[in-house]
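Beneath this line is the structure, given in structure tokens, with notes to follow.
Missing here: one protein chain of the complex. Every other protein chain is in place.
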Amino acid sequence: MNAVSAPITRHWHLDARYVPLLITIALFFTMAIAGSIFFDGFFAPQVFLNLLIDNAFLCVVAVGMTFVILTGGIDLSVGSIIALTTMISASLVQQHHISPFITIPLVLLVGSLFGLMHGFLIQRFRLQPFIVTLAGMFLARGLSYLISTESISIDNSVYRFFAETRIPLGSASLSISAVIALAVVLIGMWLAHATQFGRTVYAIGGDEASAHLMGLPVNQTLIGVYVLSGFCSALAGVIMTFYMLSGYSLHAVGLELDAIAAVVIGGTLLRGGIGYVAGTFFGVLILGIIQTLIVFDGTLSSWWTRIVVGILLLSFCLLQQFLEARRATR
Amino acid sequence: MSAPVECVLKAREISREFPGVRALDNVQLTLCAGEVHALMGQNGAGKSTLIKVLTGACPPTSGTIELDGQFIQPHSPLDAQRHGISTVYQEVNLCPNLSVAENIFAGRYPYHPWFKGGGIDWQALNQRAHEVLEKLNLHIDVARQLSSYPVAIQQMIAIARATNISARVLILDEPTSSLDDHEVKQLFAVIERLRTQGIAILFVTHFLDQVYEISDRITVLRNGLFVGEYLTSELDRNGLVAAMVGREFIMNNKSDAVHANSNTNACVLEAKQLTRKGQIHPIDLEIKQGEVLGVVGLLGSGRTELARLLFGLDSADGGSVHVDGKLLSLDSPHDAIAHGLALCPEERKTEGIIAELSVRENIVLALQARNGLLPRIAFKEQKELATKFVALLGIKTANIETPIGQLSGGNQQKVLLGRWLATHPRLLILDEPTRGIDVAAKHELTTAIMALAREGMAVLFISAELDEVLLESDRILVMRDRRKAGELPGGCDEQAVYALIAGQA
Partner (left out) sequence: MNNNEHKSLFQRIGSHPLLSPIATLLLLIIISSVVNPSFLRITWFDGHFSGSLIDVLNRAAPLMLVSTGMMLVIAARGLDISVGAVVAITAAVAALITDGTYGATHSGLSTLFIAVAGALITATLCGLWNGLLVVKTGMQPIIATLILMVAGRGIAQLITGGQIITIYYAPYFYIGNGFLFGLPFALIIALLTAIGLYVLLTRTALGLFIRAIGLNPVAAHVAGVRSRMITLSLYMFCGFTAGLAGLVISSNVKSADGNNAGQLMELDAILAVTLGGTALTGGRFTVVGTMIGALIIQTLTSMIYSSGLPPQVNLAVKAVLVFVVMLLQSNEFRNSMRAVLFKSGTST
């Protein structure tokens, strides 16, 4: 019998799918070390915890976006759904005096329904995710303007509690929102790694037709990722309401770009199939640390953030292109 | 193999019609447990349609499928799988981004109990995958990404997945086309094991050697018809090639070709040591003015690859091509056209026609592309050109503004021919121009082509139908295993061609 002599030994090897993730993590630590060397007071626990506190909503949105992009789709509506969530929350709590404990589940439901609508249109009618969620973006933003074009401040005690409570961690502290964001990341990792839903997401991104043939629930999962993204956007909206203590239609303009950037910088392939929620987490931290570095520098203006993010996007896209081309020639 | 064999799958009187074409006509197939059954046939013989019927991808118009004594009507590949009919395709139907183990067990994950956190038990999954592959004598790291393994291993993994879902019938669709000799041996070892396990295996290939190496029985299809079922031990190679290539109808006027063996015309095209890694071994080629050079060989012998290389659709790794003494750049169809080449590609629908454009626009496209943006061919001139070719080639269309997608296959092919004739090419490359066209239209088309060909240009005529080539060519180039197997004069004995194709010269 002719035995197959493929590599049996478990030599240490680097799967191509880990390369972008490792680069991302290395990049984050390089930036952190560079910051600590160049700026006094940078290397402090609170500085790093603030990355999480200030970017909690971005983190939550980006986790949802990761699942969408893993299937090869995209969700442009996330920023608008955040704005809509803050508006509904502020309007219900502040103007109609409805309990936050009813309001918050309600807005989470609204976000999920938006996602359901996107997912249904994309899966059932084979519409392009880009254009469907674009329309969803217009719609959510327009609806929040319909509620009010003015900003509505919130002074509800429950919201204030969530906004102001700090959980001490040694000399530093975390906000409740940051803890929620961390929980979302962990749940996201579990979902992606250890459930049929998560594995189907990867399989769809790898080869949708094959995933079908394998008997995986492709259609339900395709809709599911958009529901998840809608839910995450609404949750991020809730966090943003805590953070800003206001509802405003112009909250989170352009956040979808930041979320996509975080996912791509986190090493997720835009064609789908390869990427990690943990990578997205580091992608968010990198976006945060760029801003922190610019603040610490003091001479650089805020728009450098966008330029640096653009350059990072370009580098990671080129890296992806390069890795794919290499795979193709093998 | 003297023990009485148990019949697993019986397909009877299978027919399948597509609009305008009868892809399968009363075909039968019987698969037995513990046997490797080879399905043979040329392009368009109906092999892939038969597989689609068996796997439920395309239900038959009429006929029955019986599996283990029960009639089944699979309505999707997944459904067929559930019945026990699994298929492994040439392009592996797995997810390249997932691990080997996951690919084998996707959809049937083992789970942790909830007190251990729930979720997929990766350790158990990897362990099971390891065991499954061990059974096939395949010792690889199952945690690695599928795409990090060569296609051969991927195929065996696909087989492992298929057989692990308790397959009764395993269909291997051209599994060896992209494997090297060593990999083929590995695959055959796996097939041997499955055979001893009593699985019925349908093996589709175009490599004769492999058929004789592994199969027990052969079914041959031709033009959607059942030619016969043979025991491999009782059918020799020439017999097999004859059954596959066959002769459809005997021509009375066997030679309206000039067969100008003593063609002293100038060389139109001269290729030297033209090669592309994995597609064509270095090849030399000469075509003279007014000559029809036929190219024959089985699928995968390098016929189509040669055409694509000459035309610059795939860029060559080495060698040179001169047209009328001028060097081609070899990586741009635009340049090839500028030098007077023309190619009717094999894949008419995806590479030839632009379905939504009108007959007129399809005809002027190549000529206009050669001219560039300016001068634009005037509308009146476009109409004249289109009308001329519609009349000349006998294209049946409502009018010249009809979208080409609405025409029948044969007429689409004629429009494409018109497109290239409009550029007055020096060399016209025709890759299977008659594929997917019904028999009557075939003859009409080849006659039209050749009549035009003899007006000074050269033709490279690639076809799976030997009688067509024998009839029309001045010279015949036989390809085998991606190289030139030999050259024969036009009008030669078909047995000589069979021998060269089969590699028994």
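So that you can tell them apart, the chains are marked A and B in the order they are listed, and the count of residues begins at 1 in each.
Simple rule for what comes next: contacts are C-beta pairs under 8 Å (C-beta built on N, C-alpha and C of every residue); 3 or more make two chains touch, one makes a residue touch a chain.
Computed from a predicted model, the values in this text were never measured in an experiment.
> From the list A:V60, A:I74 or A:L191, pick the residue that touches the absent chain.
A:I74
> For the chain that's not shown, point to the residue among B:E35, B:D141, B:E291 or B:E361 touching it.
Among B:E35, B:D141, B:E291 or B:E361, only B:E361 touches the chain that is not shown.
> Which of these, B:L67, B:A167, B:L310 or B:L343, touches the one chain of the complex that we don't see?
Of these options, the touching residue for the absent chain is B:L343.
> Of A:I104, A:A261, A:V277 or A:L293, which one is in contact with the hidden chain?
Residue touching the chain left out of view: A:A261.
> Hey, which of B:G34, B:G224, B:G319 or B:G352 is the one touching the hidden chain?
B:G352
> Considering the whole complex rather than only what is displayed, give the residues of chain B touching the chain that is not shown.
On the side of chain B, residues 311, 313, 333-334, 336-338, 343, 345, 350-357, 361, 364-366, 368-374, 376-377, 398-402, 419 touch the unshown chain.
> Footprint of the hidden chain on chain A, which residues?
On the side of chain A, residues 74, 121, 124-128, 130-132, 134-139, 141-143, 145-146, 149, 249, 257, 260-261, 270-271, 301-311, 313-314, 317-318, 321, 325 touch the unshown chain.
Operating definition for what follows: only the chains that are shown with their structure count from here on.
> Distance between chain A and chain B based on Cα centroids, please, to the nearest Å.
Chain A and chain B have C-alpha centres separated by 45 Å.
> So in the complex, the part of chain A that touches chain B is made up of which residues?
Per the touch definition, chain A meets chain B at residues 1-4, 6-8, 10, 13, 15-17, 190, 193-196, 199, 202-203, 205-207, 209-216, 273-274, 327.
> Which bits of chain B are touching chain A when the two form their complex?
Touch residues, chain B against chain A: 77-78, 81, 93-98, 102, 106-107, 109, 112, 117-120, 122, 136-141, 144-145, 147-149, 153, 156, 161, 185-186, 188-190, 192-193.
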